[in-house]
Every structure is written in C-alpha cells, then in structure tokens.
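What follows is a single structure, and I will ask about it in a moment.
Shown here: the complex without one of its protein chains, the others still in place.
Chains here go by letter, A, B and C, matching the order in which they are written, and residues are numbered from 1 within each.
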Amino acid sequence: MHQDSMNVPLPTPEEQAELNDMYAQMDQMHMKPLWNQIGNLMPEHPTPEAVPYKWDWSTLHKLAERSGELVPVGRGGERRAIGLANPGLHGETHVAPTLWAAIQYLAPGENAPEHRHSQNAFRFVIEGEGVWTVVNGDATPMRRGDFLLTPGWNFHGHHNIASEPMAWLDGLDIPFQYKMDTGFFEFGTEHLTDEATPETSRSERLWAHPGLRPLAFPGAKPSSPIGRYAWEHTDAALRDQLALEDAGFAGVVSPGHAAIRFSNPSTGGDVMQTIRAEFHRLRAGASTLPIHEVGNRVFQVFEGSATIVIDEKPFEINHGDVVVVPSWKKWHLEAGSEGADLFCFSDFPIFEKLNLFRSYSPEGI
Amino acid sequence: MHQDSMNVPLPTPEEQAELNDMYAQMDQMHMKPLWNQIGNLMPEHPTPEAVPYKWDWSTLHKLAERSGELVPVGRGGERRAIGLANPGLHGETHVAPTLWAAIQYLAPGENAPEHRHSQNAFRFVIEGEGVWTVVNGDATPMRRGDFLLTPGWNFHGHHNIASEPMAWLDGLDIPFQYKMDTGFFEFGTEHLTDEATPETSRSERLWAHPGLRPLAFPGAKPSSPIGRYAWEHTDAALRDQLALEDAGFAGVVSPGHAAIRFSNPSTGGDVMQTIRAEFHRLRAGASTLPIHEVGNRVFQVFEGSATIVIDEKPFEINHGDVVVVPSWKKWHLEAGSEGADLFCFSDFPIFEKLNLFRSYSPEGI
Amino acid sequence: MHQDSMNVPLPTPEEQAELNDMYAQMDQMHMKPLWNQIGNLMPEHPTPEAVPYKWDWSTLHKLAERSGELVPVGRGGERRAIGLANPGLHGETHVAPTLWAAIQYLAPGENAPEHRHSQNAFRFVIEGEGVWTVVNGDATPMRRGDFLLTPGWNFHGHHNIASEPMAWLDGLDIPFQYKMDTGFFEFGTEHLTDEATPETSRSERLWAHPGLRPLAFPGAKPSSPIGRYAWEHTDAALRDQLALEDAGFAGVVSPGHAAIRFSNPSTGGDVMQTIRAEFHRLRAGASTLPIHEVGNRVFQVFEGSATIVIDEKPFEINHGDVVVVPSWKKWHLEAGSEGADLFCFSDFPIFEKLNLFRSYSPEGI
Partner (left out) sequence: MHQDSMNVPLPTPEEQAELNDMYAQMDQMHMKPLWNQIGNLMPEHPTPEAVPYKWDWSTLHKLAERSGELVPVGRGGERRAIGLANPGLHGETHVAPTLWAAIQYLAPGENAPEHRHSQNAFRFVIEGEGVWTVVNGDATPMRRGDFLLTPGWNFHGHHNIASEPMAWLDGLDIPFQYKMDTGFFEFGTEHLTDEATPETSRSERLWAHPGLRPLAFPGAKPSSPIGRYAWEHTDAALRDQLALEDAGFAGVVSPGHAAIRFSNPSTGGDVMQTIRAEFHRLRAGASTLPIHEVGNRVFQVFEGSATIVIDEKPFEINHGDVVVVPSWKKWHLEAGSEGADLFCFSDFPIFEKLNLFRSYSPEGI
C-alpha cells in the first residue's frame, strides 16, 4: 500500500491553516492535489469496487416472468430486459465496470422493436426456443445453447412466434461506452421488417462453414459476420476436445477442461472489439488453476454444476446462475459431480489491445 | 431523444403498486430494468457529463508555486502535481473521463522519487529548464517546448538542478485505468539512481534520427522508445510545413494550419497505447473547421493566442492556458493576431483501436 | 513497347568498334549495360514466358498409372509424382514460374515415406479414397473433393490401405522457393509413424468447427491448422450461396457464380503464406467477367465442364483437366450445360503481401 503521508513532521496549526486555505482555493479553481489521493487513484494492483457476486437463475427468471405480466414491451423502453447491478457499483446497472448483463424476456406473440446502437451486444440462450432475432433483415433462430451476435450499429429486433415465453442472457458493453462517451443510438422500424422464421440465418449460410469464407466478401471485418453460433457446433467442438484427451492427444486447456473461444472468421480474433466469449466444459471433478487476470469475467452455467471460488469465497452455481469475477480477483472453478458446461464472456479484448492485460497464477502454470 | 415511455396507457394505481412491488424486489436482488434507464444509458449520441472548461495558466502557476512553499515533495505523496478536475465530473480529478492533466512543480534541489506504474504518462514543458527526468536510469533534460514520455511500467523520477523552480504539464491515463481496474504501481528508489545531466538522453541518441532505427533493437514496441521529443525538431517540422504551403505545395492540414503527430518510430503509430499527442501551429487569422469527434482533447497554448469555440461557446486562450474538449462537442480554433502554437493530447487511440471512433464536420470535409 | 534505341544517330563503324570493345570488357568483368536490355527486363506490363496450357486428365491419369507399374515409391525419389511442365518454361517442371502441380499416384499397400521441407504443399482429391496422409503424426483421410494441407516444415507421408490405386493433385511452391534459394529438406522415418485410419483427423476435431477455436491454442499461426477441408463442407457452402442467390440475397461473386476461399481460421487469411486456394461453382450457362491479374492461377475441373478463355484462346475443360493462367493474361470462364465445379490455386498471397498485386477488368467491375 502507499504510505499514508509524506516523510515529514505533521504541520503545525498555522501551517495547517495555510494548507486548508490553499486547498480551498484549488477547489474553487477546479484543481486537486495528487498527493492526497494517489493511493486511491494509483493502487499497487487493481482494487475494483465491483464485487464477486452470484445471481440465482430462479430469482432472475421469476422476476423476468413477473415483468412479462406487468410491463409491455415496445418503443421507448425498447426491451424487457432486467440488468444485473453489481452490489459494489453504487446502484449502477453494471455487472462489471465495463459490462452489462441482463435477462431479456419475450412473451408469445411479442415484438421487441428494431433499433441500432454503437454498443456491441450478444445473446446467449440458456433454455427454450421460438424467438427469432432479426439483424439487418436477417432472421436468426434462437435455440438452447445458441450464441448470437448483434455487433455495434446493426439494426436488430426480436419476435416470439412460439406459444411459450422465452428468456435469455443479454451481454453488452453499455457501461464501457457510457463511461467513455462513445454511444450512438438510432430507432428503426417499430415492427420487425422480416417475420420469417428460417431454420438458419443467412449469415450462417455464408460464414458458418469451417475454414471456408465467401469469396464475395474479402478482407477483415471489425466484428464477426456470423450471426448465430449454433449449439450443435459448440457442443461438438467440446466433445472432440475431450475425446482427444481420452485418446492421449493435445486439445484441452488442462486436464478435464475443454474450452473454445467464439471467433471472427475474417480475422481469427474476438467476435466483437470489446467482448470475448468462450464456452467451457469441465468433466466431473475437474478444476482449473487459481489465476488473477486484468479484466472482468461473467459466467453463466448452462448445464451441470460447479463451485467457483473468487477471492477465497466459494459460490455454488447451477443451471442458469450468473456470476461475476471482477478484475484481478483470484478465481478458480471446481466442477460438480456431473461436470459443468459454462458460458463465459469478458472485456479482455479491450485490455489486450491497449497492452494493459496481465495475469498471474500463484501456483505457476 | 428517446421517448419517455412505452406507447401504452399509464398504469392504474393498482398496477403501479404492483410495479413498485416488483421494482423493490428487483432492487433487493441487485437487478434493474432497462426500460426505465435506456435513454440515459444509451443516448442518441455521446452526452458527456464532462464540460468544456478552461484553466488559466496564471492561476495554475500561482497555486503550484504556493504548494511549493507549503508542501514538501517525497515518498508517499510522490509528486507535487495539481490535477485539473473537470467541473462536470463530480469532483473527481479527471480533466476528461479518461484523462488526467496536472501542473507539476519542482523547486531547486528537489527530487521526485522513483516509481513505476501501468499508467502511461507524458510531460510537456511550457517554459523553463533545469529539471532532468530519469526513465529507467536514462537522464533526460526537460526544456521549453520538449515533450517527454514515461510509458507504463518504466521507473521514473525527476530532479531539479537549476536555481529556479520549474513547472510543467503532466498528462496520464489515470482516470481510464482507474475506471477499468487495470492499474499497477511499484515504488522505486527514494533518491534518483542517476543524477547525471547530459545534453540529451540515451533514448534520443538511439532512436531520434529521422527514419533510422538501431539494428540492435528490431520489432514493434508498444510505446515509443524516444524519451524526449526536443522542441527544435517540432519547431522545424512546423516551419517546414508552412514554408511548403508558401511555396504552393502540400503539407499543412488546412490553409494556415500546420500540425504534427508525435509518433512511435518502431510502428509509425501513437506514442503510447492510450494517448495521442500533437502539436498545432496556426498562422495569424487561420482557423480550423468545426468538427465533432468521439474522444476527448486537451489543449495547452504554448505561444500566441487563440479562441477555441466549443459547443458554440468561445474561450480566449493564451500562453499556458489549458482547455478541454469533451467527446462529441463541436469545436474549432481561431488563431489570434500573432498566430498560435498549441500542444494537444487526446484519448483517440483507445477508440480507434476498438472501432468506436467517429467524427462529423457539419460544414463538410 | 519500349522504343528500340536511343534518340540518336546510329554509331559510325569506328564508334561501333569502340562500343564493342567496351561491351567485351564489361562482359569480362561480369557487368552488363541496362540500356540494351531494359525493354526485356522492365516491360510495360507482365509478359510471362509461361503460356496458357491445358493437361487432359485422361493423359495425366494414364501416365500416372503407367508409372505405378514401372517405378517403385520409396526413399530417395520420395513420391511417385508427375509434375506439369509449362511449355513456355524451358523444360523446367514449373506449371507457372512460382508453382508446382503434379499428379501423385499410390498403389494399394504402398507408402510414401515421411519427410519435411520448407516448401508449402497441398493435395486436392479429384476422385477416389483409401489413402491417409499423416502430418506430424496426425492421420488424415483423403476422399473425393477433400483439400488437404501440409504447410512448410511439417513431417508428412502417405499410405494407401485401399484395394485400389489412388491419384490426386499435388500443389506446391517448389519453383518459387527454388528460385528464391529458401528451400530446406529433411528426411523422416522410412515407414509411417502412424498407420491409423480414423474417419477424421485430429486437426479437424480441434479446428474445423465454424467460428470456434480451441482455447488451448491462441494466437495467429502462419499456416492454417486445419489439415483437411472435407468436401461435405465445401459443397454445403457453395450450395448455400446459390440458394441465397435464388432467394434474392447477396452471397455469390456474380450471377450464377458461387465461390469460397479456403482460409486459416487463426487469421482469416490464406491457408498458407504463398498459396491461395479456392473452389468455384458455376451454374449452367454462367460466366465470369474477363480480367487481368498479377499472379498465376491453376484450375482443375472437379465436376461438369467449362470453357476457359485465356488470351482470347478457348480451352474446353472437363473432369480432372488442369489448366494454367499465367500472370496478366486476360481470362474468363463459361460454364457448360451442366455447370462446372472447379478447384483453383494461385500465388496471389505473395504479390498481395509485397504490394505488387494489380487487376484490371476491361469490361469494368
């Protein structure tokens, strides 16, 4: 920690009065001395105000359902989305200083009207089906396990054609863009331009073929052109990694721990400029090494159960539960008796691009 | 602007009670509805809380002098630096949401002890000489017009060997790293490791030869390896641009407006990952086109005078005055009768790297 | 064209004798004047010695079969591969100045021993199955339509476990590396290290999931980590593009012309540093626009038939036929009555990386 004071004798009362007078003048002129605040502004390592926290899926879902009864969805409010507010962040709806996470809920027959914004967004479907997301006129099904993108400044809306309501996880970089003053927003049509319900999106038909890219669209794109990462592919990739491990070959991250990163096929990089997304599968009993990382992670349990230990505190997490790991908090995962499938998103691309990323494993690599 | 409400009838008292009950439950569970806050969180264009503001050099300098009388410099407080606090930012010492600007003051014989931090820092010398900054053991003179770098995680200190005090502008990305939870800090030696006072730094002898790089240090470096951009070179580059304009050739940014960007010779990019630095010279009577830009700019007048119009409000600026242009505020410069030399720094590299930069000139290109 | 001479009177006989004497002296000192050869060395546009040429599959296959009867495969000769020698290239086995194309033939039970070389290599399987290529110990099946990689400096061998011989197209950058003096070669085991015959390679299990990359292998790789691009995916991608065209959406390169580029999923770029590979599908009657391009293309017809017009000369091409388009020769394709599927490889990445690529469409874009 920073030392609390200069290496000098305490000021006399007269000196203190003079100091007080000077500080008052500074205050009036919108100036502030560094020497009184450096320990707070420039800590020895990240000391986030955000805290580790878990939201239970049952609570989230119940309140989402309740809002479905009480609140219509439409222009103005735009989305029936309930944001997770990190208890350390003074009531702001920020799951972490840079990230937004919310449960969005759409009842049968409802439409979430079209708009676009510079904020990057994704959806992860924890359960259910029957909603189509329409991105720039491309209708994209949403089904259990799917990961969907609506990168910044693409028009998008949602409509539910099923007989059941549907709820899913929304992730955005709203807090980052809010703090950075970079946000733009534009309304689109009030009703969706396309109510088609195809089996697959056009974006997938163009871009979701392994290692193949359409010749008509060359070059690097800032965000992934794949609108939906269908669950069947994610699941197959994870199964393959574990099968390779069983056969004695490389592939898993660590013993019993398979994982993929969702990527932009035009660059091999992250799906969006500010957000990374991954999927982790741990065999029963497997665990990960404790690690400190610059940046914030949010996990949602898809299947199975696990314990995540953050800053020495264990959180039991089950289907649908959401948990946040703030920057530099040591964490590790221990899978439960049936193993665990976890979706994860983070703000790591921001820090990697700015040369600010660091990590540290107390137990070595 | 966002519409204030859903396109629906107002709730009845009974409905409102149910809503209130639901909102109270959400609050207790650390959840918040998007529909009540979207207009604030996701504005149609950036609506910064930071305001355009000017700090007078005479005030800055006078208070710096006063602090030199009352406050010792040493371990703990680390630096006698007085930060500029944007009046819109709730008393935080942030000149803009991402940037720190301060006047640092060092009396004859004083030492600012060594430390290092992940925050990127520079100094711009508005006047005076006699201080040496020591970066990783490389003593670098500070003279009028010089621009000096101490990129993240390099040990650095300052010592004043002159018979006069010296004051200069410090710029850092402290607010950005504070909000992002990326900051690391480490104390170095209490007294400088090197009290040499060479005419030029070793970093300049290696890297400040135009278009030539030392063969022994190949590859791209995250920050510029040049420790000091000496005023004589900056001045010559600006004079050359105006001479080319006089001779009818390309070079200036716009009529009567010469400008250079300080760059990393190992990449051609910005000097540091989060901070851009430029120097502008306007002939008497020259002006720039009004423009909106994503990102925050801070100007300090080096010589001459100008009017900067921000959000339709004019600020008269003279030698040493510091002015901030928050994100997306329309601004332009009009040089005074003797022209104007202005140092400028900004956070634009952050937004360019994340594909969030935009600009708009109402009067065309 | 360059003018044939200086704008000066012809030399007198005495002058010519002096010139001849000087040229003789130069010759002896290993010097040569530019002025006598500039028109040849620096033409107004590329004037390749390589000529457009077609090799019939029936001839290629018949001679490959014959060599299977007469020539054993083993250490020393290494591969039973018959290279295509462009008739313009003075008997060198270069299909184009930079590229090698060959038919490789392996009889039942035969092994092509392991080796590695800096030359980048691929295989395209025009027909048949039953051979496995083993790359660094990863056994990879070869089946009709598959595209396989063995990038530079990876050990590889082949073994045929089928009851039938198998022939395929080999493509390499041998001529480029030969001319550039960059080639390295190392023998591996005489017999394959792995005689496994899995349904799919390990490289595919790790990397051939659309938009998903294994977390354990981050970063950009110089060559694609996918060992086999299975035909089922290529075919599906092309079908999808044509289906999108039928539905009125973007996707095809031009009317009736679907095409994909094989890509490196860790970068989005070409599969190997020197070689680009594509697959084109033209509907019956579809054609492409005439174009000049810097670089050399080689096509092999997979299914159907087409006419390729190169430098105004038509070549009828059918299943298995190989045709080469030298640099800057104008070419276009016209599909036959049943449409055409064509594999294509080229050296374009070399020229794009060195800023030497150009193209020109006489009929506009």
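Just so we're on the same page, a residue touches a chain if its C-beta (ideal position, glycine included) is under 8 Å from a C-beta of that chain, and two chains touch if they have at least 3 such contacts.
Computed from a predicted structure; not experimentally measured.
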Using the touch definition from the header, name the shown chains in contact with the chain that isn't displayed. B, C
Given B:Leu206, B:Ile317 or B:Leu333, the residue that touches the chain left out of view is B:Leu206
Touch as defined at the start, partner being the missing chain; which of C:Ala102, C:Leu192, C:Ile317 or C:Ala340 qualifies? C:Ala102
Contact partner of the left-out chain, one of B:Ala17, B:Ala243 or B:Ala284: B:Ala243
Since one chain isn't shown, list which residues of chain C touch it in the complete complex. 2-8, 15, 18-19, 22, 25-26, 29-38, 41-48, 50, 53, 55, 59-60, 63, 66-67, 70-87, 91, 93, 97-98, 102, 117-119, 152, 174, 177-186, 222-223, 273-274, 294-296, 326-328, 350-351, 353-356, 358
List the residues of chain B that touch the chain left out of this view. 202, 204-216, 218, 220, 224, 226, 229, 233-234, 236-237, 240-241, 243-244, 249-253, 259-268, 271, 278, 280
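Keep in mind that, in the parts below, only the chains that are shown with their structure count from here on.
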Chain adjacency by touch: line, ring, star, complete or other shape? line
In terms of CA centres, which chain lies closest to the overall middle? A
Tell me, please, which chain's centre (mean of its C-alpha atoms) is farthest from the centre of chain B? C
Distance from the mean Cα position of chain C to that of chain A, given in whole angstrom: 43
Chain B and chain C, separation of their C-alpha mean positions in angstrom: 52
Could you list the positions in chain A whose residues touch two or more of the other chains? none
